[in-house]
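One protein chain omitted, others in place.
This part shows chain A:
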Amino acid sequence: MAQSQPATANEVSGGDAAGRLVRPFALTGGRTRPDRTDFTLITTVTAVDPPPTWGARPQPEHTRILRLCARPIAVAEVAAHLDLPVSVVAIMLCDLLQAERITIHPPHPVSNTPDLDLLQKVRDGLGRL
């Protein structure tokens, strides 16, 4: 999946040393926090297919996110491919969620009482490496 994405990350940010061509928070209408906090690094996002026929045309950045999450992808991966901070990406994902253009899948919950079934699956998977 990673390889299939065009190398467009630098369209938005021309490298940190040179300074970003578009400042990250210009993409989020000046907001610095998402309205919802449910976008963790490993929350999976998926574009709704087909997209809703109503609503405003998505911004270019939103369109790029939708392309990335045509199949389920973690928020951290979206941020890495867009070369944007996770906090900025979370705000845009929040917009997309509110516009019903994506669905989200939260990470597997981890509590103090470990999930033995989960751990065994992870162990088996690592054993196959």
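Keep this in mind: a contact is a pair of C-beta atoms (placed from the backbone, for glycine too) under 8 Å apart; a residue touches a chain by one contact, two chains touch by 3 or more; residues count from 1.
Throughout what follows, contacts and distances are computed from a predicted model.
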>> Suppose you had to identify the omitted chain by its UniProt name; would it be "Cation acetate symporter", "ABC transporter permease", "Transglutaminase-like putative cysteine protease" or "ATP-binding protein"?
In response: "ATP-binding protein"
> Which chain A residues touch the hidden chain?
Replying inline: 2, 16, 25, 30, 32-33, 40-44, 46, 48-50, 52, 71-72, 74, 76-77, 79-81, 85-87, 103, 105, 107-110, 112-114, 116, 118-127, 129
